[in-house]
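With one protein chain withheld, the remaining protein chains of the complex are depicted in position.
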Amino acid sequence: MSEIALPNVDRTIVSKKDIIVNNLKQFTDKKNVLSELDEIRPYETDALAAYKNLPLAVVLPENTQEVSEILKFCHRENIKVIPRGAGTGLSGGALPLNDAILLGLGKFNKILDIDFDNKCVVTQPGVTNLSITHAVKHKGYYYAPDPSSQLACSIGGNVAENSGGVHSLKYGTTTNNILGVEMVMMDGTICRIGGKTLDQEGYDLLGLICGSEGLLGVITEVTVKILKNPQTVKAALIGFPSIEDGGSCVTDIISNGITPAGMEIMDKALIDATEKFVHAGYPMDAEVLMIVELDGTKSEVEELFKQIKQIAEKNKSNSFKLSKNEKERLGFWSGRKAAFPACGAMAPDYYCMDGTIPRGKLSEILKEISRLSKKYNLGVANGFHAGDGNLHPLILFDGSNKEELRRTEEFGAEILKACVRMGGALSGEHGIGIEKRELMCEAFNDNDIQQQINIKMSLDEKNLLNPGKVYPILRKCAEEGRVHVHRGEEKFPDLPRF
Amino acid sequence: MFTEEKKNSQIFQDSNHLSPTSELEVSELIKEAYKKKFPIDIHGSNSKKFIGYNVQAAKSLDFSNLSGVIEYLPEELYIKVKPGTLIKDIENILEKNNQELSFEPTDFGYLKDGKSNKGTAGGCVSCNFAGSRRFKVGSVRDFILGFRGVNGKGDIIKSGGTVVKNVTGYDLSKLVSGSFGTLVALTEVTLKISAKKPSQNTIIIYEKDPKIISDLFNMVLSSSNEISGAVFVPDEPKSKKFAPNKSKAFKLNDLDQEGDFFAFRIEGDQNSIKERIKDISNEMDLKNYKTSNLDIYQSDLFWKSINSLQLFSETKNNLLRAVVPPSKSEKMMSFLKNKYRYFIDWSGALFWIEVPGDQNIKEVKNTIIQNDGYVTIIKKSEDFEFTEKLFTIDDTKLMISKKIKESFDPRGLFNPGKMYKDF
Partner (left out) sequence: MQTNFTETQLKDKDNQSSEKIFKKCVHCGMCNATCPTYGILGDELDGPRGRIYLIKDMLENNKKPTEKVVKHIDRCLSCYSCMTTCPAGVNYMHLIDHGKKYIEKNYERSTFDKLIRYFFIYYSSEY
């Protein structure tokens, strides 16, 4: 996991480090430019700590103008730039390069305008997802997408990765919940896309930027839509004796025309782990546990839970518990939300995967994962956003054992390949980043990837903005499959690299 | 394969009207066009052909024969269709499973010749015009899970898939929606579908004061009662320039033909609707207004009329579509009042404005732009002189759009000049 091919390092850039750093100090306060080894080391990785790489320097601009000046300079001097938000990404999207400037947006941490009349908030990109909700909740509003890291992840990063969360089945992901952005292109051009109006005319540039993983522009302002809190929110815990029963219950609920706000599934391993960790009161006799949350008016929620109960019983559920109050509802979620640390307590390391499958393939993929678990002799715990088919298997391993690390990596790749085979996607919400880059050819052929690269090249013709991410480094990937390269020894040095 | 290629090359030579029946054929034809640098007019059933500039192209590529449902999985909430499939047919298929396209595709048929014509799936996606639920559920672009298509070089490309959550490369499905066929010739689109709500009611409030209407819109947007549509329809200006349509377009038993009215829709099961209407009555103080309640049948007809622009049925005038931040609706209303025929949708954000005469367009356009909105000239009157641009765009975005266009279609063959003069 720690050795992966990166774009070739431009030695001339590295040799000019001092000049570059001095230049950067013209564009922003000089204390915002970090260049000493001690200072830049903590920036060598994001939340996917398996990959580490030092940047040339770190710069923390304070406003859009500064970002524009910095990018203009880098564009002129052919210096690569890696944008970074809160550094909570799980796919290594903010992994620095030795000859690149790391552009941190941590100082863009202010909410600029709360507009209740137009139901939107204009904010700088470094503001965290949850603080937007905090800023509007006194009037009964909230911002819908809620990734698990919503406490810490920045809204700019959410746009870059098109983050979802537990409630994206009903409320969509980031792309469905933003109205506009201001961004700076690699050549320093400042561009406003959208605003306080719904949709935009012409090409949907907002849709293109959302989920572009920082390859097309640096986001310096975001306008998000806020929603009124639902009147009633209730959750139910439903236990099932087998994976098949749980899986078919998910499909039955959806085909009965019910759209839950959230629908989660946990397997036995995860139930055990979390129950030990937080004592959420989960039924221990269940093989599969489902958490269903509904929101809406009181009578509607009650009526739909009646229907869900019937559907669950038809699918042989062995327990059904409806939350009586808000405290109990949050209790139901506490276990699911503690999935990561609970697994952290079970093994020295865990590797969180993020694939998507069609809902109907739920039990099929769970069986495949358990087969692979045996094959690779590694433990795995499964948490799913079942409503939208987004799965997060957590592979348990010991990172200090090199051989186990290798097995983990292969296990993870096989899960994702299975997702694609079943008609799903490589990533639901973490993004491709550096982690799944070489797997892109599982889902796309050369034409598809070439078209995407053409777009990238049309907006960043020198390929300076976040290079080495998302697209396979070795082209002709369809033949190569996953490429594993040791530092310095690239397999095909003459092939064009992107 | 070789002979197939040759055959298509021959077809390309012989005919100016090409009507492929397979993706491969589309790809071959476009490869020919690319080689010979022939511009192509890409279209479906031509239901929205009048929108945008006229395309000057040597060849026309008609997608209406590339039609049919590829895959429909009700429990997975998606339908995969070929681009020429009629929206009407898709809706009929979904209806059988109590499902629908909840973005309510705008029906431009009445505008053209007084009868319904929702066009094809490809056209619907390419134009990205969503109906009254927009502010609640999203636009057409929010319902496209993935597509396959052919780019300007003839390469078959795909993006997205069939699942809602998908962050694998750029989300090209969004880019393609609203591109008026200038980027990709679609060969397959996957649409997200939703369960149809069992019932609906519409409450009509007879009111004309712009301030009050604007407040009502705001209350709709602030309400937690899941209102899924809110419009304001004023009386037509008393002028010969507007052939009266309103009483015909909204001919319903429980709707008074006289006077301006505000209407909102609530969908769900009967009990929930009742409960919510009660709650909203308090929120909006409905007892102070003259109101009426449209039952499920009338409500259905009412919103069909709204989403098919029947107010402007067969108009000879210009029709503008403007989107503004909802807080600007009051200013817009005060400006438009008694001067133009218009109605407001999307709870104060979308204005459909009928403007007779070329010289008035400038005034309307300026007002919209002053109110932070954007405007598209949808239908042009016969004397339209093209002094005003049909789409609004700033220079930076035009530059970016141009670059993106080139990355898909380097020789500028697809629908040249459809959206902007430059490409």
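Letters A and B mark the chains as written, and numbering starts fresh at 1 in each.
The rule is simple: contacts are C-beta pairs under 8 Å (C-beta built on N, C-alpha and C of every residue); 3 or more make two chains touch, one makes a residue touch a chain.
This structure is a prediction, so every number in the text was calculated from the model and none was measured.
Counted over the whole complex, the shown chains touched by the missing one are A. Of the candidate positions A:P241, A:G281 or A:G344, contact with the unshown chain belongs to A:G344. Contact with the omitted chain, checked across A:T28, A:N53, A:S68 or A:T88, is made by A:T88.
The chain not displayed touches subunit A at residues 34, 36, 38-39, 41-43, 45-47, 49, 60, 86-88, 104-109, 126, 128, 130, 149, 151-153, 338, 340-341, 344, 348, 399-400.
The rule is short, and it goes like this: only the chains that are shown with their structure count from here on.
Across the complex, subunit B meets subunit A through its residues 73-77, 98-99, 128, 130, 134-135, 138-139, 141-142, 151, 155-159, 161-175, 177-179, 183, 194-196, 218, 221-226, 268-269, 271-272, 275-276, 279, 323-327, 346, 349-350, 372-374, 376, 391-394, 396-397, 399-401, 403-408, 419. Residues 115-119, 140, 161-162, 164, 168-169, 172-173, 175-176, 185, 189-193, 195-208, 210-213, 216, 228-231, 251-252, 254-255, 257-259, 296-300, 303, 356-360, 385, 388-390, 423-432, 440, 443-444, 447-452, 454-455, 457-459, 470-471 of subunit A are the ones touching subunit B in the complex.
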